[in-house]
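Only a single protein chain was left out; the remaining protein chains are all shown in position.
Chains here go by letter, A and B, matching the order in which they are written, and residues are numbered from 1 within each.
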Amino acid sequence: MSTELINLTVDDVPVSVPKGTLVIEAAKQAGVLVPHYCYHPGLPVAGVCRMCLVEIEKQPKLAIACATQVAEGMVVKTQSSAAKSARTGVLEFLLINHPLDCPICDQAGECELQDFTFQEGRPATRYSPVYAKRFNPVEDFGPDVLYVPNRCILCTRCVRFMEDVAKEPVLNVSERGDRAFIGIHPEARLDHPWAGNVVDLCPVGSLLSKDFLHKARAWELDKSASICTGCSQGCNITLDTREGVVVRVRPRPNLEVNRYFICDHGRMSYRWMNRGDRIEAPLVRRGGELHATDWDEALEAAATLLRGAARRGVVLASPRASTEALFFARELFRARGGDWRGAFQVVMGEEAALAAVPNLALRAERAPNARGAELLGYGRDYAAAVAAAETAAVLLVLDEPEIAGRTQGALIYAGTVLPAGGRGEAGGGGGGARDAQVVFPIANVAEEEGTFVNRDGRVQRYFQAKPTPGMARPAWWVFSELLAILGNGDGTEARVATAAAAFDRLASSVDAFRGLSYTHLGLAGVPASSTVPVPA
Amino acid sequence: MGYPHKPHPRETVVLSRHFGEADARTYKGWVKRGGYEVLAQALAMEPGRVTDIVKESGLRGRGGAGFPTGLKWSFMPKEKNKPHFLCVNADESEPGTFKDREIMRWTPHALLEGSAIAAHAIQAEVVYVYIRGEFTEPWDFMARALAEANDARVFGAIKIYLHRGAGAYICGEETALMNSIEGKRGNPRIKPPFPAAAGVFGMPTTINNVETLAAVPQILKHGAAWYKGLSLSSPKSTGTKLFSVCGHVQKPGNYEVTMGFPLKDLLYDLCGGMRPGRTLKACIPGGSSVPILNREETESCLLDYEGVVDKGSMLGSGGVIVFDDSTDMVYQIMRLARFYAHESCAQCTQCREGTAWTTKILERILSGRGTTADLDLLLDLSENMTGKTICVLSDSCAAPVVSGIKKFKSEFEDYIAGRRKPVMVA
Partner (left out) sequence: MSVTAHPTPAGTEEYQPVFVGATLEALGEILTRYPTRQAALLPALWLVQGARGWISDRNMAEVAEVLGLTPAYVKGVVTFYTMYHQHPVGRHFVQVCTTSPCNVCGAEDVVRALLEATGANELGATSPDGNWTVIEVECLGACGFATPILVNDDFIESVTPDKVPDLVRKYK
């Protein structure tokens, strides 16, 4: 698109948009939502549903806003009687074969057919009840997708996604006329690693997620902006929760990162957020056993350990930990002039690109914040760090319950869960979290605010979606409290009250984040300073 | 001429001159009749010059839209930096139309020659002749003629291929036809881009009807002025036109007359009029997609682009469907609606759902259970189906319904009021 600006008005609101902009997008900028079904900014234009008909002055026929480019001086009227009645007509046609089964439809409440019918539809259908409606049985398309053809409005978004975006055309439009439906070949499955997007793209309840089937009604859901933890791509997502339980993950548009999509791996990586076997209280070791206690005692116990010998510390951190937590974990040693070493380990998997979107793939690195950890000086030489831990004065383990790290020094564990084997049980000398002197219960990604840095160095915020269990607190809080107790290194005991403040601390002391703030990051994130080399 | 009838003295036989002469199908026979002479001359001409001649002749597209042919050719890029294509529309599927079939059956070389001239004019190296799948016989004649002409190397560097359709009226729509050639569903494309910019395979393309192209060698042979002079009424309509006449006339067939010929004379004189004891009730003058004319309109209509518009319809493809007083207009309009419902490509909501719904309402009226509200509903649905879709198939369904209700309302009312025995069970 060129930089030349075109001036037009949409419903009397003047806008200037780049040459080549579609009327439907220009309307958005004028604050006008033109009703539409087949159009989706992440897909090639089809112009088939004919829902977005608008009047353009001096044009003999109504035009579709989704395929018409703006022109200088254009006067667009979305509310003219001709345009409105054309759209009312489309809605009526779309509904004649529709089962009107909203009460049992998962889409109800977030259905564009419901929404626009409510807005512009006829109060009653003129389709005689004696006429048969099109009927086709529900079809199992793939591992997580069901097709309910009777609700399909044939907008072809799903077909275009598979054909033009995933570049694996496993869906088709079959037959023609009013017999048409979305088809698949009996020998094929809708099992592409990004296939789940068709469910989000479907404007009605025709493509359904089996995982979400009848789990919740749309209006019962709370939505929170978050970042996927499935890999280092850092796709922007929305966590849908119902009564404090994450029930669904959906993409949140971010043109710089994931456009409108997420992969199925990320989509399904949420159940762990609801784990019931959480550490709910701080634990301290007394007489060889871990005992639940309050925060004051636990923080004091840890402070004592750190005060004693904290100048030689090792941090084994999860690359799923927030940048803020990673920062304060390191500061526990570094701010006090200690000799510290931090490392993280990333689980690797198969890479799966979304063919038509440049720089978007399920990354082999299945962790959201490896880059953040690197920017903060954590290294990838995990084995060496584990070895160094043996002789360290303090080993701090951050949410890596299964780590077999041993140390002659003191072991502090901050985590969401204890290793398998059970809370406080003395394992067969396994080492790691179960040998800890102090255990801090921390919040998981859905329970706190924080940031991750994706593989391209983009710093992105995630928000709290559900309450923390028991006494658990965000890890940044735990470490910043500890640091305050120990003295911040600058002699102060200033406490950090919010995640935003935690980030400000980080930003003021780490070059890569200099000048950034939560306000500045907003919902879409900002690249970390690219001039800062990754510490080797 | 009115094949299978003898030429009528009032016909102007240009395209149909050799209909019925089996020998004209062969290469030798065609050359003997003066064929391929102008092709050789045209190939030696500047492409732009050929286009100019066709422009001057006033030739307009015979496929339905009546777009000036030379002008269409002139839209093709002059600077050639991509392959150019010519598509020949031999999908002839518009109910009432069967003229292209006759051209291919009797004078396949006329079409091939015209196609090669057009290809030269638009600088296309490849020509696809898209023949509807059901046209097995025309296909065979075309294939034979093409093989012979290829053997005689008359096309120079131009390559001509036949491409067989597989049962889809909509593939006659120019962009649907291109998709079909590309191995896709025959879905019309949204425009722009127009074919001259991005047509088949995304390359500059011109598409013309069989009859349009078959006229081109004649124009080159006899000159633009001669062709332009063939006009009985509006100067904007020139040349001769093949009218396919079918339905209730004594002698259905193809008749070639000069533009502006009276429809009344075509029906009563050339076609032998109605069957004994029958009178004319209605006529669809341009293939099933155009509004129906009543008797008065029919009998005062002049057959050229403007003349038919004057009567509230369109010349379309020149398929003239005749209904006498025995016709159940409601039933026939239902059949036409059913045709469009069957053929809708399913892309546009209004067309996919509207054609089927319209059919259901008409069937219900025919079953004796319609209501007067149904007529208003039909008109309103037709309004919603007109001018709002990717192609005009949707409009085409509405045209006979709207004109039919307007002009033959009492027939609908008879079914609704129970004055007429139901003919369907719904």
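FYI, contacts are C-beta pairs under 8 Å (C-beta built on N, C-alpha and C of every residue); 3 or more make two chains touch, one makes a residue touch a chain.
Here the structure is a predicted model, which means the values were calculated and not measured.
Chemist: Based on the whole complex, identify which of A:P14, A:P103 or A:P186 touches the chain you can't see.
Modeler: The missing chain is touched by A:P186.
Chemist: Check the options B:F98, B:Y227 or B:F412 and report the residue that touches the missing chain.
Modeler: Of the listed residues, the one touching the omitted chain is B:F98.
Chemist: Could you tell which one of B:G34, B:G167 or B:P192 touches the chain left off the display?
Modeler: Considering the complete complex, B:G167 is the one touching the chain left out.
Chemist: Per the definition of touch given earlier, which of B:S16, B:T175 or B:N254 contacts the omitted chain?
Modeler: Residue touching the absent chain, from the options given: B:N254.
Chemist: Give me the subunit A residues in contact with the hidden chain, please.
Modeler: 163, 167-176, 183-188
Chemist: Taking the full complex into account, what residues of subunit B touch the chain not shown?
Modeler: Residues in contact with the chain left out: 83, 92-98, 100-101, 132-137, 159, 161, 163-169, 180-186, 201, 244-248, 252-254, 288, 319, 321, 323, 327, 331-332, 335-336, 339, 342-343, 345.
Operating definition for what follows: only the chains that are shown with their structure count from here on.
Chemist: Could you pull out which subunit A residues touch subunit B in their complex?
Modeler: 45-51, 53, 61-62, 64, 67, 85-86, 89-90, 92-94, 96-97, 126-128, 130-131, 153-154, 156, 173, 175-180
Chemist: So in the complex, which bits of subunit B are touching subunit A?
Modeler: 168, 170, 185, 190, 341-350, 352-357, 360-361, 364, 369, 377, 381, 383-384, 387-390, 426
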